[in-house]
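Apart from one protein chain that is not included, each protein chain of the complex appears where it belongs.
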Amino acid sequence: MSSAPDLNLDHVAHLARLTLTAEERAQFAQQLGDVLHHIEQLSKVDVTGIEPTAHAFPIVNVWAEDIPRPGLPVEAALRNAPAQRDHMVAVPKVVD
Amino acid sequence: MSELVFQTITELSGRLATGEISSAELTRTFIARTKSLDQRVHAFNSFDAGDALAQAVASDERRAAGQSRGPLDGIPVGLKDVIAVTGQPLTASSRMLANFVSPYDATVTARLKQAGAVLWGRLNCDEFAMGSSTENSAFGPAANPWDLARVPGGSSGGSAAAVAAGEAVATLGSDTGGSIRQPAALCGVVGLKPTYGLVSRYGLVAFASSLDQIGPMTRTVEDAAIMLGAIAGHDENDSTSYRSQIPDYRAELKRRPGPWRIGLPREYFGEGLDPEIGAAVEQAVAFYRAQGCEVKPVSLPHTPYCLDTYYIIATAEASSNLARFDGVRYGHRSKDAKDAVDLYFKSRSEGFGPEVKRRIILGTYVLSSGYYDAFYLRAQKVRTLIRRDFLKAYEEVDALLTPTSPVPAFKLGEKSDPLALYLCDIYTIGVNLAGLPAISVPCGFTRAGLPIGLQLIGQPFQEADLLALAHVYERAHDWCRRRPAFAAVASSG
Partner (left out) sequence: MPYEAVIGLEVHVQIKTRSKIFTRVAAGYGQPENTLTDPVVLALPGSLPVMNKAALDAIIKAGLLLGCEIAPVCKWDRKNYFYPDSPKNYQISQYDQPICLGGHVEIELPGPARNVMGEHKRIPLTRIHLEEDVGKLNHFATDSLVDYNRAGTPLMEIVSEPALHTAEEAFAYLTSLRATMIYGGISDCDMEKGQLRCDANISIRPVGAATLGTKVELKNLNSISYVRDGIAHEIKRQLGVLERGGTIVQETRDYDGLTGTSQSLRSKEMAHDYRYFPDPDLMPVQVDEGWKQRLRAECPELPFDKQRRFLEQYQLPYTLTSVLVWDRALADYFEAAVASADTSQAQAVGNWIVNDLLRELGSAKLQLAETKVKPAQLAALVKLVESGTLRTNTAKEVFVEMFASGEAPDAIATRRGLNSAPTDAGELEQWCRDAIAGNPKALAEFNAGKDSAINAFKGPVMKAAKGKADPKLVDATLRRLLATM
């Protein structure tokens, strides 16, 4: 069982805004190592000149006309907010 | 009336039409049964009996006024707990959304309401639809009604188990890499993943946006056709929604008698396939041959790369789709965050389960600076090759036939290694990468009495043909009439 040489678990977890426990860290390193090891075989496929597929059935220019429709009443918008004040969502202080 | 809970939409809508039963009676029956059974099956995350009954009463009133809306009017239908219903919980089986109540309807929800269905309960699944066993539910695993010590498959395990256990007439699941078809196979029900874009994703908690599709899970192919007819069709709220005329799928079942040219992808019958499943699928092949179908081997040469391609694309999209769960506007918020940044780390780490975290990390990694080209972009290119394999095969055949799952239902806790679990999806993920429609229909049982599923893969937006092909098989077999022993015992009690 390998652990991925390139996977800087702490850095990636930070990007994803996750804090891993020591146990999770050890477990993930091994498990993701296995998965990445498996994924390595993709490098064997010759993809020269192959266009990427972003959509299975691409169409272009899917849009709507600029006609407003009603949104959510403020009570409904904030109904699930863990904390609110003055019709706004409250969060712990934002420090840059 | 115990058999009521195992009847099909077609049968029940007939009884409702004649007035033999009312929707209120039917709904009460399901409520009572679920209350008595579901502690053991755990197919449901929640249900609102009062709300369901109110819908049933409204249906009965419509019928009395001569304004019945068709075959689904008054039929109790369950939704996987990743589909939004106004005023009802929407948890995605995650601690993150344990207290979330949706202020809006998914498009499929609105369409089922329009069809008169009684929206009945929110069904257990793997957290954020990530898994193949429903063991990743934050609220506890669901069980397989055929053997309560085994998993129902996943991620739409609750949707499959509810139909198999007689807790709903039909349900909706979602399928990103096999999450409708695999649990359908493991629970002995019909599961249809429509062509990508046929059914609106608006209101479906996103896992991997370019792969996700909602589809029906039912007792019969005809019921699947009825459900698909109600939910399919263009939606202006989903930019990936396909613009097409929706045929009357149920009526088309009889108009398309075949024979078909059926391809057997060589790569789907190799190592790792349970021999009992292989034998059951062989018998299905023999059946189609006997019907005059031309059956021939075909090759999908990039099949060995499907799993890797899938895990790169699905986790990358998921890592971004799940960024919104941050404890700010809704969802779990950590009690002891000292500032906004800390709030993210703590809320997400507390709110997500291990499989979700693993996939977010993998997806973040494959998109991160310096790795995008090697992983994500390359996977998108291999996806093109995988898609081409299927389209090339369709130059020679009308449909493909494969096993749905390489293994029957396994024991709870048996597959603890993520990679081993990912391998359960090898026959289903190619279909999602190519965006194709596919259906799993019951095709036998193992000696141990576990259901086996047959997968039929159709051509883009040709669900009418696919359903007809499956219907021919189903009519000649009685697999869908079998009941799990547990359910029979439970209903007689």
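Labels for the chains are A and B, by order of writing; each one numbers its residues from 1.
Going forward, a contact is a pair of C-beta atoms (placed from the backbone, for glycine too) under 8 Å apart; a residue touches a chain by one contact, two chains touch by 3 or more.
This structure is a prediction, so every number in the text was calculated from the model and none was measured.
Only one residue from B:A56, B:A142, B:L204 or B:L401 touches the chain missing from this view: B:L204.
Of the options B:D238, B:D389 or B:D465, the residue whose C-beta touches the omitted chain is B:D238.
Touch with the chain omitted from the figure is made, among B:V5, B:L37, B:L90 or B:L400, by B:L90. Interface note for the absent chain: among B:V77, B:V118, B:V151 or B:V328, the touching residue is B:V328. In the full complex, subunit B touches the omitted chain through residues 82-84, 90, 92, 97, 100, 102-104, 106, 201-206, 208-210, 236-240, 316-317, 319-320, 323-326, 328-330, 340-341, 344, 364, 367-369, 372, 376.
Listed for subunit A, the residues touching the missing chain in the whole complex are 15, 17, 54-55, 58-74, 77-78, 83, 85-94, 96.
Here is the rule we use: only the chains that are shown with their structure count from here on.
Centre-to-centre, using mean CA coordinates, subunit A is 23 Å away from subunit B.
Those residues of subunit B whose C-beta lies close enough to touch subunit A in the complex are 99-101, 103-104, 195-197, 210, 236, 239-240, 242-243, 302, 304-305, 307-309, 311-312, 319, 323, 326-333, 337-346, 348-349, 352, 354, 357-358, 360-362, 364-365, 368, 371, 374-375, 377-385, 387, 417-419, 422, 433-435, 460.
Of all the residues in subunit A, the ones that touch subunit B in their complex are 6-7, 9, 12-13, 15-20, 24, 27-28, 31-32, 34-36, 38-39, 41-43, 45, 47, 50-57, 59, 62, 64, 72, 76-77, 79-83, 89, 91-95.
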